[in-house]
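Written out below as structure tokens is the structure these notes cover.
Of the protein chains in this complex, all but one are displayed in their positions.
In order of appearance the chains are A and B, and numbering begins at 1 in each one.
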Amino acid sequence: MTELLIFVAALLVPIAFGISIAIALIIASVALMLHLDMFSTQVIAENLVSGANNFSLMAIPFFILAGELMNAGGITRRIIDLGLALVGHKRGGMGYVSIIAAILFASLSGSAVADTVALGAVLIPLMIKAGYDRNRATGLIASGGIIAGVIPPSIPLILFGVTSGVSISKLFLAGIVPGMLMGLALILTWWIVSHRDEQTPLPKQNTSEVLRALRSSVWALLLPVIIVGGLRFGIFTPTEAGVVAAFYALLVSVVIYRELTFAQLFEVFKSSARLTSVIMLLVAASSISAWMMTMADIPMMVSDMLSGFADSPLLLLLLINAIVLIIGMTMDLAPVILILTPVLMPVITEAGIDPVYFGIIFIINLGIGLLTPPVGTVLAAATSVGQTTMGGVVRGMSPFLIAQLLLLFLLLLFPQIVLVPLHWMS
Amino acid sequence: MNSPQPQEKGASGKHRLNTVLGICMAICLTAMAVLVFGNVILRYLFNSGITWSEEMSRYFFVFMIFFGSASAAIMGKHISVDLLVRRLAPGNRRIVLVIANLLSIVVLAMLAIGSWELAEINRNSHGPVTGFPLWLLFAGCLGMAVCMAVVACRDLLRALTGASSEQGGNP
Partner (left out) sequence: APAATAATTIKIANFFPDAHPVNVALREVFKPAVEEQSKGELRVRIYANGALGGDERLYNSVRGGTLEIAIIGTIMEKEVDYVGIAQQPFLFTNYDHARNVLRGPIGDSLVADFKDKLGLEFLGWGVQGFRVIASSKPIKQFSDFQGLRLRFPGIENMVAIGQALGANVTPLPINEVFGALEQRVVDGVENPYPNLYTAKWYELTKYVLESNHVFSPNLYVANERFWNKLSAEQQAVVRNAVQASTAREWELLISEEAGVKETLQKEGVEITVPSEEFRGQLQQAVQDSYAKLYARTPGAEAIVKQIREAK
């Protein structure tokens, strides 16, 4: 128990001091080493390097690269245009456009932050022009953004798969339906709240305009088919799916849409690499923490604490989710996955809970954590892209946040919602 | 965030280093993408594969992370929470910034020392398929740690001299 407290304190105090989370993770690991009287600089370096040296994790830069190529190469814009053509003229239409674009974009991109920024930059100004409240618009985009982590491809699911040993392909397939349901929950909520807002819908587009938008975005819409089909039929591994997506996006941007110059391409590669590095430094630093926590027997401690609930999987899941929700409020997603997964998996397996199902629930829960203060990377990204205040976004977002929480609760009560469609697909 | 106007001599050196890091990052990412994609193509079109592709692409990946982390440190892009620090009174904030940067420098030095030791231990080790000298991985990690520590030293000096603590990266 002491070990757990030391770790948590040595992690949270440096974070509160403004130290970057990756370095705070190393500090917390060093604190555990000192406590266990096994200080070693080699443990730090060894785990940092081998934490990064992993083929499965290479799916992350590839999917990030694919996403950035789609933004720079005009694929993202065409998806938004398609949404506008389909439902832009309806009452509250811009909201539905945002949600549909978020779902479509979620099937192309693996990162919630990237999603929020890419869609927010275009859609928030459009929504404000149409008369929507800035905070509500920003809140909607942010809560749509977290769908990207659930619908494949998904960086969080890759991280969970790598740490737990659960098949990433299975996790990807299992994420499709819950991700769609998150979108549906947003649509219902938007339908309720948008009645109260004043707005001016866009003019209705005629059939030929809608068809043109569809034709122009068909290349983008093919990509999720390629990814899911390729994984389902064993054509490539998740890592290879990432690189196929990147090459596909490159091909469409350069050859078909012709919207990418060489200079832009260089920028895209650079920023994708940097974004990946920021995530991967967290991953690598977390693997030092995970190693030290194994040394300190923390997984066993937590197992023992939770073993009383092993008879009631539902109670156990509710308890774990309450804990994850609290941790997710104050921590970034990647370290939480990497540190908690090895701690929680033994309990989950012992209680007979399906690990794929648990992975999906875990990631949805952590996705919600991305929206909540004080540490919420999607919240922060949305605040900056919507040019408003964090408090404002939280207010505008609250109905959507509640909807996502209710959906999570529903999935906890009825695991079949996740498991039955997964069974059909695999 | 970086301030747009180039100040001092350090700024242009920093800029140049960042450009070099950017080129290295882009090369690593391209190389790993080509290797992995090439293997998919070879598997389906020619029913063969490059045996060293998996291992070599991992090494490119690790190096990309070193270059990228150093670059992100220079640009202040590593994920941190400045909510609390920003609310402190200037005096207290300076104290916290000094402590935070000192702590960062200490653990980065530990990382650098550990990397050095492992590079030594692995000076004759090679990747099983590629024959890649493994000490290079730890040397890369050492380089990253030094780079990040230098950034933290700069921020420490700024905090000590009271130069605007608004700018510069997170420690």
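Just so it is clear, contacts are C-beta pairs under 8 Å (C-beta built on N, C-alpha and C of every residue); 3 or more make two chains touch, one makes a residue touch a chain.
Since this is a predicted model, take the numbers as computed values, not measurements.
Looking at the complex as a whole, the chain kept out of the display touches A, B. The chain not shown here is touched by just one of A:His35, A:Lys90 or A:Arg134, and that residue is A:His35. Only one of B:Leu17, B:Ala31, B:Val106 or B:Ile121 touches the absent chain when the whole complex is considered: B:Ile121. Across A:Ser167, A:Gln264, A:Ser307 or A:Ser384, the single residue that touches the chain missing here is A:Ser167. Checked against the full complex, the one of A:Ser29, A:Ser216, A:Thr237 or A:Thr341 touching the unshown chain is A:Thr237.
What chain B contributes to its contact with the hidden chain is residues 43, 47-49, 51, 54-55, 117-118, 121-122, 124-126, 128-129, 131. Touching residues on chain A toward the chain that is not drawn are 35-37, 40, 42-43, 46, 50, 54-56, 165, 167-170, 231, 233-234, 236-238, 240, 291, 294-295.
Just so we're on the same page, only the chains that are shown with their structure count from here on.
Centroid to centroid, with C-alpha atoms defining each point, chain A and chain B lie 24 Å apart. Of all residues in chain B, only 22, 25-26, 28-30, 32-33, 36-37, 39-40, 44, 54, 57-59, 61-62, 64-69, 71-72, 75, 77-85, 96-97, 99-100, 103-104, 107-108, 110-111, 113-115, 117-118, 137-138, 141, 170-171 touch chain A in the complex they form. Put simply, chain A touches chain B in their complex at residues 14-23, 26-27, 30, 40-46, 48-49, 52-55, 57-58, 61-62, 65, 235-236, 239-240, 243-244, 246-247, 266, 269-270, 272-274, 276-278, 280-282, 284, 332, 373-375, 377.
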